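Apart from one protein chain that is not included, each protein chain of the complex appears where it belongs.
Naming follows writing order (A and B), and every chain is counted from residue 1.
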Amino acid sequence: MALLDADRLFPVEERVRGLARALYDTVKDAPIVSPHGHTDPRWFAENAAFPDPAQLFVTPDHYVFRMLHSQGVRLESLGVPRADGGPVETDGRTIWRRFAEHFHLLRATPSRIWLDHAFETVFGLTERLSAKTADASYDHIAECLARPEFRPRALFERFNIDVIASTESPLDELKWHRMIRESGWGGRVITAYRPDPVVDPDFGGFVNNVEQFCGLAGEDPASYAGYLAAHRNRRAYFKTFGATSSDHGHPTATTHNFSPAEAAALYDRVLSGKADAAEREAFRGQMLTEMAKMSLDDGLVMQIHPGAFRNHSGPVLDRFGRDKGYDIPSRTDYVTALKPLLDAVGEETGLTVILFTLDETTYARELAPLAGVYPCLRLGPPWWFHDSFEGMWRFRQMTTETAGLYNTVGFNDDTRAFCSIPARHDVARRVDAAFLATLVATGRLCEDEAFEVMPDLAHRLARQAYRL
Amino acid sequence: MALLDADRLFPVEERVRGLARALYDTVKDAPIVSPHGHTDPRWFAENAAFPDPAQLFVTPDHYVFRMLHSQGVRLESLGVPRADGGPVETDGRTIWRRFAEHFHLLRATPSRIWLDHAFETVFGLTERLSAKTADASYDHIAECLARPEFRPRALFERFNIDVIASTESPLDELKWHRMIRESGWGGRVITAYRPDPVVDPDFGGFVNNVEQFCGLAGEDPASYAGYLAAHRNRRAYFKTFGATSSDHGHPTATTHNFSPAEAAALYDRVLSGKADAAEREAFRGQMLTEMAKMSLDDGLVMQIHPGAFRNHSGPVLDRFGRDKGYDIPSRTDYVTALKPLLDAVGEETGLTVILFTLDETTYARELAPLAGVYPCLRLGPPWWFHDSFEGMWRFRQMTTETAGLYNTVGFNDDTRAFCSIPARHDVARRVDAAFLATLVATGRLCEDEAFEVMPDLAHRLARQAYRL
Partner (left out) sequence: MALLDADRLFPVEERVRGLARALYDTVKDAPIVSPHGHTDPRWFAENAAFPDPAQLFVTPDHYVFRMLHSQGVRLESLGVPRADGGPVETDGRTIWRRFAEHFHLLRATPSRIWLDHAFETVFGLTERLSAKTADASYDHIAECLARPEFRPRALFERFNIDVIASTESPLDELKWHRMIRESGWGGRVITAYRPDPVVDPDFGGFVNNVEQFCGLAGEDPASYAGYLAAHRNRRAYFKTFGATSSDHGHPTATTHNFSPAEAAALYDRVLSGKADAAEREAFRGQMLTEMAKMSLDDGLVMQIHPGAFRNHSGPVLDRFGRDKGYDIPSRTDYVTALKPLLDAVGEETGLTVILFTLDETTYARELAPLAGVYPCLRLGPPWWFHDSFEGMWRFRQMTTETAGLYNTVGFNDDTRAFCSIPARHDVARRVDAAFLATLVATGRLCEDEAFEVMPDLAHRLARQAYRL
């Protein structure tokens, strides 16, 4: 019995389905280009075995544990670590059984497709996960993980990953990346520059972060000029480890373009710890424009990921810390917010700024019209809660007519769940094949053009936009 | 000739249609669980005949008379009563003819499906309503209404209603509910606690309402403690008439969790009549959290129905009063608004808070992410203007991938149009069958799972969420 339907995500009408399948067949085995994500470079540096099935599939996957929690399963009982180091479940099999008992909660979610894909194609499981099959699947996966062909590098190769980017703080010395490089292993694992800890005054330890950051770069944190020079320095350092992009996870898309004197004064203010919420927001906005200007010089592609209300539950933040599935999207404006940056550098053809959103109402109203005219702008793929069949379909339906296909940049898996990477790219390739087949079937694209566009969406645009 | 297509609302592709039909067939005759609505308990208490076809189908149905009015038909001419008691059309046949002449305006609306369903399945009509058929259909329905098998209790039984909830103000003594209970009739008609008149300072007669309310409960309105105790008292009273839920129709989803002293001061302020708009809004927000806390004790499920701009037209409000089809949805925020309540009680697994919306942009962006992580939250079905084929389809498409199927609560008919109840549940069952069949046909759900989910969506989740 197969967990996966061979024609999954394709249109139901036979002729369209046939064309979607034919399009998909041309890219299904193409190498994976993963220009943005959160895999841990340590995996590839140390190449140690993954500890157990629960540690691989449950405990670190916020998509999974948030859904179980929403139906009353305590996070502790899934092994999610407490902030105070207090006791949580540590037995992998116990966690796995709990997961299996609640597996029906994931019906019709992308997690279900990703998990089934990994279960079937990576581990060769053929029975649907349930309370009944929990122990057998646990034993089977655990047995696999002990074997060399399931170590990170072997999976990297088996997944046919051409290049993967992780994401690091400017405070990171990139020692795992160095270790990978020095190991002589041929896998291409690159970093990306994510300066949130040193550009966001609301980030924990901001002032200390800035001091440490300037220290690493040998620059003086007391002056704005020193601080900017530290960025240039660290960006250059990251480039030596393959970085081709920076990434910015701000609460909003606000940008500013203050005069040097104003910007320097704002910097002093936020460093003093006395800046109010509006000033902290203004500083984040100024830094986006500064980063864009640096990109003009050093060629890093800029990614903006705005719009998450982080750590929504106060009690859960206190008990478990950040990133526990409690980030909630919120309404996001781009039109007014991006104007200062775009007035400054929007017409530069040497610059690439990739916009992401958690607010789908902006696809047709704001993002497609912006990306459909500004030379520097591109649209990132559907992100996070929208990295799904329906999410991708809405993205194409709502952006294509105004931004076209060539102002998009292919797929990002954006994940820390390593085994989901092939599954996620497969979903994206299937949805794009389905979308192109539908365009052809409704006379909006010629068939020969669809076959030309298919690999563009599957990998070429990602390589091009991210300069890979 | 049939008014209804036997395969209505199913997907058009033959295989998917067949599966949808098979799924639907398993629930089409299942009893109706109606956990939230606005039927009049007096109908079941007195069991009197409905007066005439126009009084049954036109004059009380805001979906119908608003559409006719939008094309220039005067509300008076449809028998809608004036606030000043001035003359309006009272002849049922004249109103019915006017309705029939304009019946084409309802093409492709849910009202058309509900009406045709009632005409065909309740009254056995076979000709489409039009100026030509107006008199015959009027005579036929009027003749039916005079017969005992068309009285409210008989229809209740014929509609196969297992349980239905009406909605009452805390000021209501529930005499009709008492009469139903004392009549010995077996129909299960329960109440729900809708405290808007005594928690919303903008509700007409608020201060008097609070006094009367505390009087009913034997509590002192002068103190916040007394006021809260009155709520506990009335909630308990409502529970003796079967209530398992409360319902809250606030303009926004704002919540607050003030300290007892702050809350008491706010109460004094609103009771003084001097509170400004922000204070009145703050009081409503505080009361949502108070109600949630009471639910922890007494187990009432909490429903929040925010986002309507009530009585939009000043002139129409003056001439006809409230609830004349002039309530217009508006943009609604949940992420910031609900945080105080969720920080207070969001992690409680003994609490159920069901969220509704008139702002569909929040489905994928806010509501599904919230319900997909907070244990207390569930998503109510598409509401009011969105209680329709397209509305239900968008709801499933935009919530399922993040909130799953099990954070939803089945269907609410939410109606005061008695004859539309079977029609509305039938639409919901058909759309869910169509949605599940589509998931199966596109490899997102296994067929055996779809057959398991179908009755969950049709009635099991409603029973479970509403504790029925």
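By our rule, a residue touches a chain if its C-beta (ideal position, glycine included) is under 8 Å from a C-beta of that chain, and two chains touch if they have at least 3 such contacts.
Remember, predicted model here, so these are calculated numbers, not experimental data.
Asks: Pick from B:4, B:30 or B:446: which residue touches the chain that isn't shown?
Replies: Of all options in B:4, B:30 or B:446, contact with the hidden chain holds for B:4.
Asks: One chain isn't shown here. Among B:82, B:97, B:312 or B:416, which residue touches it?
Replies: Reading the full complex, the residue touching the unseen chain is B:312.
Asks: Tell me which of B:71, B:259 or B:272 is the one touching the absent chain.
Replies: Considering the complete complex, B:71 is the one touching the chain left out.
Asks: Please give every residue of chain B in contact with the chain that is not shown.
Replies: 4-5, 7-10, 12-13, 66-67, 69-72, 104-110, 112-113, 128, 309, 312-316, 325-331, 358-361, 385-386, 388-391
Asks: For review purposes, identify every residue of chain A that touches the missing chain, sorted by number.
Replies: That gives, for chain A, the contact residues 11, 13, 15-16, 333, 335-336, 339, 342-343, 346-347, 349, 361, 364-366, 368-375, 377, 397-398, 400-407, 438-439, 441-446, 449, 453.
Rule of thumb we're sticking to: only the chains that are shown with their structure count from here on.
Asks: Using the average of all C-alpha atoms in each chain as its centre, how far is it in Å between chain A and chain B?
Replies: The separation of the two C-alpha centroids amounts to 40 Å.
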